[in-house]
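Heads up, the thing below is written out as structure tokens.
All protein chains but one are shown at their positions in the complex.
Residue numbering begins at 1 within each chain, and the chains themselves are lettered A, B and C in the order written.
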Amino acid sequence: MSVSVIGGPKRESDLKIPGTEVRKIEKDLYEVFIGPQHPGSGHMRIIIRVDGDVIVEADPDMGYVHRTMEKLGEIRQYIKNIPLFERMAIQDACNVTVPYVLALEKILDIEPPQRAKYLRSLLCEINRIAAHLYGFGIFGVFIGHSTMYMWAFADREVMVELAEKLTGARLTHSYPIPGGARRDMPQDFPQAARKAARYMRRRLEEYRKIFLDNPVMKARMEGVGYIPKKLAAELGVVGPVARASGIKYDARYNDPYDAYDEVDFEIPVFEEGDALARAWVKVEEIKQSLRIIEQAVDWLESHTSEAPIHDKFWAKSPPLWKKVFEKEGRVKLLPMMATMKIPPGKAFARGETARGEIVYYVESTGDSIPYRVRIVSPSARNAIVFKYVVPGHRVMDLPTIYGSIDYFPPEADR
Amino acid sequence: MSLVEVLASIVFYPPIYQLVIVGLIVTLGVVIIILWFERKATARVQRRLGPYHVAPKLAGMPQLLADLLRYAFQEIIIPRTVDRGVFITAPIIATVLSILPIAVVPFTSIPDYWPIPMDYSVLVALAISTVSPIFLVLAGWASNNKFSIIGGVREAFIITAYELIAILSILSVSAATLSFNFIDIVNAQMNTAWFIILNPIAFMAAFLAVLMSTSGFPFEIPESENEVVAGPFTEYSGILYGLNMGAAYMKRFAFSIILAVAFLGGWSPLTPGEGILYGYLLPSIVVIIKAFILMMVFSFLRSVYGRYRLDQALQGAWRLVFPMALIGFGIGIIEAYLGLT
Amino acid sequence: MPARPVAKALPKRRGLFEGFKGNIAAISLGVKYLIDPKRFTLIYPNEYIKLDPGYRGFIVLEKKKCINCSSCARICPAAAMKMIKLPEPDPRHPGKTKIKLWPVINYQRCIFCGYCVDVCPTEALYHVPYHDIVYENLAEMDWDLETFTKPPDYPTASEGMPVKYIVDEERGLVKVKAQEGEQ
Partner (left out) sequence: MVEGLRFMKLSEEMVRVVIEKVKKELGDLVKSVEEGKGYISIKVPLNRLREAAVKLKNMGFDHVKSLTVTDYKKKGVFEVMYMASSYLDEELSRIIVSLTVEIDRNNPRMPSLSDIWTSVEFQEREVYEFFGIHFEGHPDLRPLLLVPDIADLKPLTKDFIVKEEPIFKS
């Protein structure tokens, strides 16, 4: 009989904490620790017990990249939290920070100008594509398809290039700020964005040929990790995982923010609920994101350039501010931004990142630092899939499910 | 007799030539080149450069020599928990056995240059080729590591699936020519057409079986790193790991030579003539080139496919490839009955 | 027009023939890329990307413009920017010194968010459009005021060829040689 310690050290004093006691496992089961130093696990550990080739129990053990985001959020000024929170998922920096900014704007009771909304949505969609491609790459290499990995990462470079043009940084843009966005669109951006959109559409067709319709890969994905609609709602899974199971939920649709109530796009919903459907959701979402990018670029081009920030932070700014904006398109911040006091209040905001819905709860007591910031990231909510969906699958299905829910440990651990 | 002739007679003494020159030196060269090709071709498909910075003018070819040297001089770490004897000997025996089939395949039709009597050479080659996987399973078991054991078990599953297919599909050639003699098989192909044209289904089955036996994509299941780290080789390091990895490629080369002789006409466009040069060296080069091309095809598949799940691979093997092998065998019999060969 | 959920279905393709067709499509696509890889790899030390002027690279101080307001240090999210106190001859009272605050930056911590550049009331801080600088030890990355006031050396530029990436419809990105002297 094998004995294993789950969840902590063996010292006598620690055993008082519930959940750290020594457990015995059944004789016929074989316990395999996948991760955290494992080529197929990422920064997490999944403890599986297998009977033959079939997993009977899976226990996700997260927290290897926990960075105390919520605590750090409580000790620093509001604006300083933006670069911090975007480090949860740096491929998805804008999407992750926009809901936080939305929450702040709700407390401040301001609405950013239309141009800022479009700029934010534009970067959000660029980030969404980049993050989906990242997910695709990881998914591909998890089921042994290294070409998918390299292709997705190469094409992600195009999106990163666009984001760099827009914000001046490849990944950690720190782009949205309370009341607006930090830069205006450069002159040559619309043309590059349209070219990139056309290129991406053609590449998606090639992805289909080599990956999604490839009989080998299709066999690996079809019917694996099936989550029925009821179960998906019960587990509270988010994003592509939920939409692949037939749940019509997308924060951009159900609680529209920024420019999403003005642009025309679809929320793809599949009924199949397996890994293949989750991959297809991503493909369809990339297509829709490309449409949003094109529309946003058209809108921005046809409207005159003005500072994409709320008047509260712009009307009283010195002439140098306007000069810099006209010359470089850069929105300078007022020095009061650093120690900005936000009126007392509580706000809850949600936004759709590539991996699903992220929610923020911000509570202010009128000080320059938040009293409480609660973040629930999409991967943290999807982690429950490991416990409830993985058992019953074969060992080789674990990477398929892992890759298909696009679980991203740094985001889940926060 | 001049010195050159003496040397030639030693070097081209069939057992030495086939086992040492072709079996060790050429195989090593082929493995290195094919590894380079595999990395380079995969890189091209994946829009990368592949090996580059070690001599950019040679397209990074010396990278593989550097890797080889690194493996050779790396410290071999033997964990305390392993079964030492088996742990060390298993990869060595597996490597030796995987190149042994080369020693029984004829490279020419001239009896002077046959390493063994050729009457039952097909059977001998197939028999030898089936031994080496057992040592991979042993290596996994001796490692005493969970991932190694899972990998070893997967290897064992795969053996049961591909072995019958490999034997049956290659024997379909024997059925067609009514002979277990490689020489008869090649002669028959030279008289009519190559068996890849006469019996493509059997070739296809044999091709897939070789892919499975050498863990090529899409059947790279025992070593699949996303579940079982490196399968049976998880605990290995240094040259022992290199042997393990190399053994798969050597085995693939040995199988490719068997396939080249059985299906691709052996030394076909060439009729072996008098003397060592025309009778032995050139025909053997033709066979090696054919085997090399076959290996390039095997390697290219890496960039297109991922891997099957274990049960899917087994299902595919038994439900699809095994009937294919049977049909191929049937075609062989029909061809023999019709006197096509 | 707003968003709308649309039910989609997986393309249903089954059977031996479809499987065969899928294999052929995948392999032929692979062969297509084997012949023309369409790659845009940057061969880094030999080539380097000449970044746009808007890029958020290393941050440098123009001492003349600085008004010692410490806004940059206050907004720095990574606590990389700190104010130091330096004595300085007082112009109004000759012979006496007064304490002045100057920003210094620690590049072990800097995350290149550019808040300090954006918040600076006199544009005394600016980004240089490069970021690939190697230091031999960590202490060197903690800049003092003198280092902070001039742009850091950029050895990559002297060794490699400047290139630029432009977005292309056919190949994704295309690497082109950057014009010399172009900003």
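Quick note on the criterion: a contact is a pair of C-beta atoms (placed from the backbone, for glycine too) under 8 Å apart; a residue touches a chain by one contact, two chains touch by 3 or more.
Computed from a predicted structure; not experimentally measured.
Asks: If you put the missing chain back into the full complex, which of the shown chains would it touch?
Replies: Across the whole assembly, the hidden chain touches A, C.
Asks: Which of these, A:Val54, A:Ile75 or A:Leu320, touches the one chain of the complex that we don't see?
Replies: Here the residue in touch with the unshown chain is A:Ile75.
Asks: Tell me which residue among A:Pro36, A:Gly63, A:Pro186 or A:Pro391 touches the hidden chain in the full complex.
Replies: Residue touching the absent chain, from the options given: A:Gly63.
Asks: Of A:Phe85, A:Tyr100, A:Tyr249 or A:Tyr407, which sits in contact with the chain we cannot see?
Replies: A:Tyr249
Asks: Just the residue numbers, please: which parts of chain A touch the chain that's not shown?
Replies: Within chain A, the residues that touch the unshown chain are 6-9, 14, 17-20, 62-63, 66, 68, 70-72, 74-76, 103, 106-107, 229, 232-236, 242, 247-249, 253-256, 261, 266, 345-350, 357, 359, 361, 363, 371-372, 374, 376, 380-381, 383-384, 387-388, 413-414.
Asks: Which parts of chain C are in contact with the chain that was left out?
Replies: 1-6, 70, 73-74, 76, 79, 81-85, 101, 104
As a convention for this text, only the chains that are shown with their structure count from here on.
Asks: Please flag the chain sitting at the greatest distance from chain C, going by CA centroids.
Replies: So the farthest one, by centre of C-alpha atoms, is B.
Asks: In terms of CA centres, which chain lies closest to the overall middle?
Replies: Central by C-alpha mean position: chain A.
Asks: Just curious, how far off is chain C from chain B if you go by their C-alpha centres, in Å?
Replies: That gives a centre separation of 49 Å.
Asks: Taking each chain's centre as the mean position of its Cα atoms, how many Å separate chain A from chain C?
Replies: From the centre of chain A to the centre of chain C is 22 Å.
Asks: In angstrom, rounded to a whole number, how far apart do the mean CA points of chain A and chain B lie?
Replies: It comes to 46 Å between the two C-alpha centres.
Asks: I need the residues of chain A touching at least two other chains; which ones are they?
Replies: As it turns out, chain A has residues touching two or more other chains at 147, 154, 210, 214.
Asks: Can you list the residues of chain C that touch 2 or more other chains?
Replies: Those would be 26, 29-30, 39-40.
Asks: Given the complex with chain B, which residues does chain A contribute to the contact?
Replies: Residues 30, 32, 34, 38-40, 53, 140-151, 154, 210, 214, 216-217, 219-220, 394-399 of chain A touch chain B in their complex.
Asks: What does chain C use to touch chain B in their complex?
Replies: Touch list, chain C to chain B: 26-27, 29-30, 33-34, 37-41, 43.
Asks: Which residues of chain B touch chain A once you look at their complex with the stated criterion?
Replies: The touching residues are 42, 45-48, 146-147, 150, 217-218, 220-221, 224-229, 302-312.
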